[in-house]
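Partial complex: the chains shown occupy the same locations as in the complete assembly.
Every chain is named by a letter (A and B) in the order it is written, and numbering of its residues begins at 1.
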Amino acid sequence: MYSDLVMDHFRNPRNVGTIEDADGVGNVGNPVCGDVMQMMIKVKENRIEDIKFQTMGCGAAIATSSISTEMVMGKTLDEARELSNKAVAEALGGLPPAKMHCSNLAADAIHLALDDYKSKHKN
Amino acid sequence: MNNLVYLDHAATTPVHPRVLEEMLPYFTEHYGNPSSVYSLAQETRGAVEGARQGVADVVGASPRDIVFTSGGTESDNAAIRGVVWALRKHGDHIVTSAVEHHAIIDTCHQLEKLGFKLTVVPVDSYGMVRVEDVEKAITDKTVLVTIMMANNEMGTIQPIADIGALLKEMSKGKPRKVLFHTDAVQAAGALDIKVNKLGVDFLSLSAHKYYGPKGTGVLYIRRGVNFLPPQSGGGQERNRRAGTENVPGIVGCAAALKLADEKREAYLKHCVPLRDRLIQGVLSIGEGVHLTGHPTDRLPNSASFYFDNIEGESILLSLDFEGVAASSGSACTSASLEPSHVLLAMGIPAEQAHGSLRLTLGWDNDEAQVDHVLGVLPGIVNRLKAMSPLVHQ
């Protein structure tokens, strides 16, 4: 059902956890749907210096969370904003069709974290 | 695969080697079409009729009331469709429960779209149907009640004999009896499935749930009831299910049922202690773990739970890494993302229903395997909890 890469990220998720003094936080999903993600970012000189996630969800939800943190770590905020759910799925070597729409939310969570950062640092 | 702890016997079981042995000659050697007149066909016809007698003995019926099908889903579909189309001039109302298998639920809903009426009887928090609710649901237009014998997701056993007695009682002085079907797919080998004790007119079985081959099943049809065959053609199975007989499958379906029925006592002795050890052990993981289904009126091999704040598939994948095969809700819906309709019907909120885990035992399990599961599960639960944003919010 899942590729080896998905399973690797599920078993050994990168960057799990929380950031105490996060500069931006993004929450997506809904417990009623079974998938909930939280992304926290630390920003330094317009770059993502650190990112951590917490996810309740299926294998796809956890793996997309994990790989997406690797994909944006160290990137500029503009680069990070270009990350799409599709790119995340592709980086994992594809996802089962049923999982594409509902569990593939990591890029959305990152965008929300970026928005959160921006709204706090508008001035 | 050697050290696999297989705890998904409600999804499917391997074919028992003795059953496979009985099937083998019918693939290559005794291959005649049972409908033919020559000697080669007499052998296969004899095998099919012997199998029919074997099944009839287990369900307490006459061989002519036994129809072989391609599995539980076909049996369920055939019972419902066969009755409602046959009786459409007499009534259009079906009664079922909120915890049926999709083979029942989806078929009822499809027929609803074609113009039939449906009442879905609720269940209590253990997933059990109340006989009074069935009684209340029945109208003059009701042609069929279909309620499963035991649930595939959480193991609760339904009061089928009581409902059977109710329907018989209610038919007094009526022009016709409301027909009664039970899906006994999960019950075979575990419970007594004698049709007269149950008071049912139709009963479904699926061989791969009791160590028989996939793609074979049984529909018991009480003599004289109305039935319009949903699969028509060459007149096989006394005009109730057309199609060249799956001879090896039929032989295996019956051999496995006979074996399962003979070993029923031993099966209970084997499963119940393991089940109770599993249930105790899993519940002792601590807060946020809940048993689903009835604490005692449940299948001997079924231990089912839900966990707060973690999701079922992630538990399954983690167990798989530890060599444990389990499921979350029913196997057929594992590709879907909907929370289980069975758990929702029992009043479990959707956000918790996503965290369900089903462990179903079989002959190949032992105490050491149960202890292996109990050994790895707490770590899995804790790891997933630690990752869950809901635990920390």
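Note that in this section a residue touches a chain if its C-beta (ideal position, glycine included) is under 8 Å from a C-beta of that chain, and two chains touch if they have at least 3 such contacts.
What you are looking at is a predicted structure, and each value in this text was computed from that prediction instead of being measured.
The complete complex stored in this file has its protein chains present as A x2, B x2.
By our rule, only the chains that are shown with their structure count from here on.
With centres set at the average Cα position, the gap from subunit A to subunit B is 40 Å.
Only residues 2, 7, 10-11, 13, 16, 18, 27, 31-38, 54-59, 61-62, 96, 98-99, 102-103 of subunit A touch subunit B when the two sit together in their complex.
Residues 309-314, 317, 321, 335-337, 339, 349-351, 354, 384, 386-390, 392 of subunit B are the ones that touch subunit A when the two sit in their complex.
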